[in-house]
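With one protein chain removed, the remaining protein chains of the complex are shown where they sit.
Showing chain A:
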Amino acid sequence: MTVTQAPPQTTTAPAPLPRRRTNLEPYLYLLPHAVLFFVFTVYPIGYGVYISLHRWDLLSGRQPFVGGEFFRNIFTPGTPQFDFFWKTLWNTGFFTLVSVPLLVAAALGLALLLHRPIFGRAFFRAVFFMPGILTVSVMGILWRWLFDNQIGLVNAAREALTGAPPIPWLSTEGLAWVPIVVGTVWWTVGFNMTLYLAALGNVPQSLYEAASLDGATPWQQFRHITVPMLAPVTLFVVVTTALASFQLFGQSLIITNGGPNRSTQSVIQYITEEAFTNTQYSSAAAMGFVFGLFMLVLTAAQFRMMARDVKGD
């Protein structure tokens, strides 16, 4: 039998595109974002550096280079910048230290309660989430009224229940933080709660079943199953909440206007004051960079710490 073999077919590959064009293509896709990124991020940061190193005023004919003068002010005791930058940075840090644990714990607590099939679950989820859709001005005015020294509902309730004289919440250093922190927790806890609810839904039920067969108590189940399984979302919640708390501005601006004696003034409010009330743009830019650096270091430290926890080391 003769087999006539078909001549081997040579498949001709399409002529390769010139190398250069293939290299350009991905960059073209990136171009729209790159343009926005350069125009709205890189350029403003670079311009900000320029402003912070010069005595910058658009209306002035000269914008002399002053080097690190505005940065030095921040580190020279006796200047208003030294006094108020560090004071307001400490205020902001204090707010973060107090509010983050509250916001994480309250969110987890609420999520655990509302994860179980209780009556009115959807209603309560909505109730706790709802304040978050208010603007900061509505929220601020509400809590300022509640804690007013003379006509606030909190003092009125306290007097009705215990007969105690009113507490001057808004004009006492220290106490002025109460409406700001409580208000912020009430305002933003719903968002973290929703994240925790979603994460709780992803914990395999079989783990709890196996644990209860082994005789684990509810606390042990929570400690050894729920908490580790929620670690990634906890990392996310802690980092985003800490960053949001560091950006404290509207709440203290509206509730106490930073008072009394700047004790609740946030660093952002002070930087805004320096720029737009005192028209010291260069000084404000320098403070903005120092503050930004702080946030960067803190966030990096947080990530290192928490990433270890997530991996379970």
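Things worth noting here:
One rule holds for everything that comes next: a residue touches a chain if its C-beta (ideal position, glycine included) is under 8 Å from a C-beta of that chain, and two chains touch if they have at least 3 such contacts; residues count from 1.
Here, contacts and distances are computed from a predicted model.
The unshown chain of the complex is recorded in UniProt as "ABC transporter substrate-binding protein", chosen from "Na+/H+ antiporter subunit C", "ABC transporter substrate-binding protein", "Molybdopterin synthase catalytic subunit" or "Cytochrome d ubiquinol oxidase subunit II". Residue-wise, the contact with the chain that is not shown comes from A:276, picked out of A:75, A:123 or A:276. Contact with the chain that does not appear here is found for just one residue of A:170, A:268 or A:285, A:170.
Of A:149, A:221, A:247 or A:302, it is A:149 that touches the chain left out of the display. Residue positions on chain A in contact with the hidden chain: 55, 57-60, 73, 78-80, 144-145, 148-151, 165, 168, 170-171, 257, 259-262, 273, 276-280, 283, in rising order.
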